[in-house]
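My questions will all concern the structure given below.
One chain of protein is taken out of this complex; the other chains stay put.
Chains here go by letter, A and B, matching the order in which they are written, and residues are numbered from 1 within each.
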Amino acid sequence: MDHGLGPQRLRALFCAALALFNFPLLALWDRDALFLGLPLFPAALFLLWALIILALAVIVEAAGEEP
Amino acid sequence: MSHKVLIADDEPNIVISLEYLMKRAGYEVLVARDGQEAIDAIRRERPRLVLLDVMMPKKSGYDVCQELRADEELKGTLVLMLTAKGRDTDIDKGLGVGADAYITKPFATKELVAKVADMLGAAP
Partner (left out) sequence: MVAAPLVIGVSFAYLLLLFAVASWGDRRATQGRSVIGNPWTYALSMAVYCSAWTYFGSVGRAAAAGVWFLPIYLGPMLAMILAWMVVRKMIRIARTYRITSIADFIASRYGKSPLLAGLVTLITVVGILPYIALQLKGISGAYALMTTPLGQPPLRSVHWLGDSTLYIALALAGFTIVFGTRHLDSAERHEGMVAAIAFESIIKLLAFLAVGAFVVWGLFDGLGDLFARAQAVPELRKLLTLGQGKAFAYEQWFALTLLSMLSVIFLPRQFQVMVVENVDERHLKRAAWVFPLYLLLINLFVLPIALGGLLHFGPGGADAEGFVLSLPLASGHTTLALLAFVGGLSAATGMVIVEVIAVSTMVCNDLVMPLLLRTRRFGATLGEGQAGGGDLTRFLLGIRRSAIVAILLLGYLYFHLAGEAYALVSIGLISFAAVAQFAPAMLGGMYWKGGTRRGALAGLGCGFGLWIYTLMLPSLAKSGWLAADFMTQGPYGLELLKPEQLFGLRGLDNLTQSLFWSLLFNIGAYVGVSLWRAPSARETSQALLFVDVFQRTASTGPVFWRGRARVADLLPLLGRFLGTRRATALFEVYAQRRGVARVEQLQPDAQLVQFVETQLAGAIGSASARVMVASVVQEESLGLDDVMRILDEASQLRAYSHALEDKSRSLERATAELRSANEQLKSLDRLKDDFMSSVTHELRTPLTSIRALAEVMVDDADMPVEQRQHFLGIVVAETERLSRLVNQVLDMAKIESGHAEWHNSDIDLRALLTQAVQTTEPMLRERGAVLDLQLPDAVPLLRADADRLMQVMLNLLSNAAKFVPREGGRVQVRLQCDSAGLTVAVHDNGPGVPEDQRALIFEKFRQGGDALNRPQGTGLGLPISRQIVEHFGGRMWLQPDAAQGACFCFTLPWPAAAQPDETPQGDTT
């Protein structure tokens, strides 16, 4: 069960999200810029968050029935 | 009195030999080259005996025999079936559809003529 494609994708997404939401990668967005008129850092954070939710939704809704 | 005998076979050379045999035996000979022609000839001419080949186009010998036996007027006709197939199942089938006798090719001419005479002699 734990070796199907779904669980592997989930683990990968987890690692990706963990990396994206923590220090080095997070600091990338920390600059004085505007994104669509909004300050970059909060906007980037929320946008990343939304993308990860989307990725999770796609992976999980596509996962078939498991025993 | 000479009986009418119908020869029903699609092989021309066999017809020739049979015709000669029957004529030599003194019977009146009619010829049919396929099953349908055979039935029509039988209906028309009312031969006493039919030399009926099994493997014929249009209608097989079995079909002809069955039709004969089913017909009130014709079921008294004597039928001698000829075929190159000699399996037991074919003989049984032939007798089953109502043939009076069955002979396999190649036949001995004496045997054939004797059998025909038997059948005609025994008939009323």
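Points to keep in mind about this one:
Simple rule for what comes next: a residue touches a chain if its C-beta (ideal position, glycine included) is under 8 Å from a C-beta of that chain, and two chains touch if they have at least 3 such contacts.
Every value quoted in this text rests on a predicted model; they were computed, and no experiment measured them.
Although it is not drawn, the missing chain touches A, B when the whole complex is taken into account.
Of the listed residues B:G26, B:P57 or B:G76, the one in contact with the hidden chain in the full complex is B:P57.
The chain not shown here touches chain A at positions 1-2, 6-7, 10-11, 13-14, 17-18, 21-23, 26-27, 29-30, 32, 37-39, 41-42, 45-46, 49-50, 52-54, 56-57, 60-61, 63, 65, 67.
Residue-level contact of chain B with the missing chain is found at 10-11, 13-14, 16-18, 20-21, 24, 33-34, 55-58, 83-87, 104-110.
Keep in mind that, in the parts below, only the chains that are shown with their structure count from here on.
Distance between chain centres (mean CA atoms), chain A to chain B: 94 Å.
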